[in-house]
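With one protein chain removed, the remaining protein chains of the complex are shown where they sit.
Chain lettering (A and B) follows the sequence in which the chains are written, and residue indices restart at 1 in each chain.
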Amino acid sequence: MSLAFQASQALPRGTDYLRILPELVLSIFGMIIMVLDPVVDQRRNQKALGTLALIGSLAAIASTLWQARAPGLAFWNMVQVDTFSVFFHFLITTITAVVILTSYEYMEVQQIRVGEYYALILFGAVGMCLMSSAVELVLIFIALEISSISTYILAGFRRRAAISSEASIKYFLLGSFATAFFLYGVALMFGATGSTSIPTIEQHLRSGSIPVLAYVAIALMFVGLGFKVAAAPFHVWTPDVYEGAPAPIVGFMSTAPKAAVFAVLLRIMFQIHAPGRLGLIWVAAALSMTLGNIGALVQQNVKRLLAYSSIAHAGYLLVAFAALPQNGIPSAMFYTASYAAMNIGAFAVVSHFGGAGERYVTLEDYSGLGRRSPVLAAALTLFLLSLIGIPITAGFFAKFYVFSAALQANLVGLVIIGVINSAVAAYYYLRVIVVVYMHDPRDESVLPAVPLELGAALAITALTTIYLGLLPGRVLDYASRSAGDLLH
Amino acid sequence: MLHLVLFLIFGAICVAGAVNLLVQRHPINSALSLVAVMASLAVEYLLLGAEFVAAVQVIVYAGAIMVLFVFVIMLLNAGEEARTGGSRVAILFGIPGMLAGSLLVAWVLITHSGTQEVSAGALPGPPREIANLLFHDFLLPFEVTSVLVLIAIMGAVVLAARPESIEQQKREG
Partner (left out) sequence: MTPDLHLWLIPVLPLIGAAINGFVGRRLTRQAIVTVAIAFCGASFAMALYVALRFSGLAIPHLETLAPWIRAGSFQADFAFYVDQLSLVMLLVVTGVGLLIHIYSIGYMWEEGGFYRFFCYLNLFMFFMLTLVLASNYLLMFIGWEGVGLASYLLIGFWFTKDSAASAGKKAFIVNRIGDFGFLIALFLMIKHFGTLNFDRVFQFAASMSVENATAGLLTAIGLLLMVGAAGKSAQIPLYVWLPDAMEGPTPVSALIHAATMVTAGVYMIARSHVIFERAPTALMVVAIIGTLTALFAATIGIAQTDIKKVLAYSTISQLGYMFLACGVAAFSAGIFHLMTHAFFKGLLFLAAGSVIHAVGGEQDMRKMGGLWRKIPWTWATMLIATCAIAGIPGLSGFFSKDEILWRAYQASWAYWLVGVVTAFLTSFYMFRLMYMTFAGEYRGVTSDHSIVQEQAPARSRPSAAQAHHGIHESPRVMLIPLAILAFLSIVGGWIGVPGSLGGSNRFDRFLGPVFRATAPAVKPQHAAPGETAPPEQTTEGLESHTGRGTELAFTGISVFAALLGLYLARLLYLRRPALPERIAAALNGLYAAVANKYYVDELYATLFVHPVVEGSKHILWHGMDQGVIDATLDNSADATRHVSDSLRHMQSGNLRSYAGWVAAGAAVVIAYMVWTGTR
């Protein structure tokens, strides 16, 4: 925060607006949906608002690509557009589009009013996008709140299910508790360095001895952010919330906000050169992987199982944060993208198969899915194999790069823990596959056909999973360049 | 010296009010404790030389927002809360952890803060400088806050509305 009045530029310029264009587009579409919500006859046309939201997210993707040609700072050093922010913008807006595609059928089957739903997704995406491009802790905090509050509300959208409201409230209360830690951390960082601007903080911390206060500030910020990515020991909320929230929203909130928070973490850990990073990350990563995987072993509910799995994956991802910056950043970015593809895909299957009121979510319900719906089962198998980390799927290279990066930083112990965990994890993912293919169906009733939009979402996620597993080069290359941008 | 004494006194009031807010069983009592918290915070701001923020604190929080709070509580006619059992985890780990964490931070702030003392008035207090920060340097966060407020309102609408299904709509329409 520069206290001196900068007279050079009184008003934002055109490029300033260009550099927040995706956010602007998303907000505008969000507001249009809100305004149209009472006007559109939802009895006849459930899809109209969804389509509008889809167009909005596609426009945001387009504006991200457009924006990529004009990197730089905007709004008095508040946001910075570079390859790093473009990577996450693209990821988040794409996730948004795919999640909207998976929501069409779901909302109809669950008979939920859609109006605010799509608007909230778009507004949430605004916050997440801002988080990835903001270089100012105050702005990051506000963006984080936008993304969090929208997910709190979205988690409670299954109004007729008690567990959904429960999930929403739980998430809200605990989330606010965690955000308070983050805010306190920001305040202490200001106290330690006299600024909330990340580049200034970086300079300050590099120039002299690091005040102890900065360590405490990092600790508090890590608590807040660790909660949002469901890293142990701040993961306790995850299974409950994932179980209660609508399935497409779980796909959303386990990927997009996490990606955004990881972007912030990358900035704080690597750009600021957070002191004391190594030990902190080491323990959190090891704990997350172990608790997540062990917890998943005995789950009977598929959503809970995937919740524990997401804790474990947060752990794998954190391993990258303990590595050296030039390897750690690209591998973390690649992991985020891979995890997004496979996890949204998995939850798309869960949301279709769940049926009205999400009745079919236990493992037994999945028995014989291979015979009842070969396409759905094949897609689910692909995503699960990717979550295990089998070659030619995204999950393999994601783990490969992360562990490889960690080993290059001589983190042998952490890599071994991760590797053992991956072996354990194979067990529960395989359990699902075994049930899907090798058990007799419990009831032979015909599953509803996969509608076009959901099919498109499944195709996008499946193709991305395979693309990242077969030809990771391009994405990784881009991520490496982003790492360069971030570090300089 | 007087400043420091006053600061400590109002700080104590603030903390006591916050604790009271939590332990009171009736919502009205909690709301009134919150008023005390807000008001003593305003005094703290004033003591730090932030007159404008102090004034805003009193007008907006202690005034407008708390009045709304109390109104809502009255309208809903909320009775006493039912108390539920505690949690062993919270008692064994949570509360001690919270206390230990706060004490640690306090200790670091006292012994290792590393920053110089700032005399009252050195930090931006006058409205003009705040306006400069808010509408210039921090223009974007300020504007983005509107999105935050918007979704918070939407959240209230969504979660407070009765779960109304499309079927019901059809019946009514």
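Please note the rule applied: a residue touches a chain if its C-beta (ideal position, glycine included) is under 8 Å from a C-beta of that chain, and two chains touch if they have at least 3 such contacts.
This one's a predicted model, so the numbers in the text were calculated from it and none came from an experiment.
Within the full complex, the chain left out of the display is in contact with A, B.
When you scan B:6, B:21, B:58 or B:105 for touch with the missing chain, the hit is B:105. Contact with the chain not shown here comes from a single listed residue; of A:215, A:262, A:335 or A:366, that residue is A:215. Of the candidate positions A:356, A:392 or A:459, contact with the hidden chain is made by A:392. For the options A:35, A:173 or A:356, the residue in contact with the chain missing from this view is A:173. For subunit A, the residues in touch with the chain missing from this view are 159-163, 165-166, 169-170, 173-174, 177-178, 181, 210-212, 214-216, 218-220, 222-223, 226-227, 232-234, 236-237, 239-240, 275-276, 279-280, 283, 291, 294-295, 297-299, 330, 385, 390-392, 396, 400, 403-404, 407-408, 415-416, 419-420, 422-424, 426-427, 430-431, 434, 437-438, 440, 471-473, 476-477, 480. Residues touching the missing chain, restricted to subunit B, are 81-82, 84-98, 100-101, 104-105, 107-108, 112, 159-160, 162-163 (touch as defined at the top).
What we mean here is this: only the chains that are shown with their structure count from here on.
Between the CA-based centres of subunit A and subunit B the separation comes to 29 Å, rounded to the whole angstrom.
Across the complex, subunit A meets subunit B through its residues 1-3, 5-6, 10, 12, 20, 27, 34, 42-43, 46, 74-76, 78-79, 111-113, 116, 119-120, 123-124, 126-127, 130, 136, 138-139, 142-143, 145-146, 149-150, 152-153, 156-157, 159-160, 165, 168, 184, 188, 191-192, 194, 211-213, 216, 220.
Residue ranges on subunit B touching subunit A, taken from their complex, read 104-105, 108-109, 112-115, 124, 129, 132-133, 136-141, 144-145, 147-148, 150-152, 154-155, 157-159, 161, 163-167, 169-170, 173.
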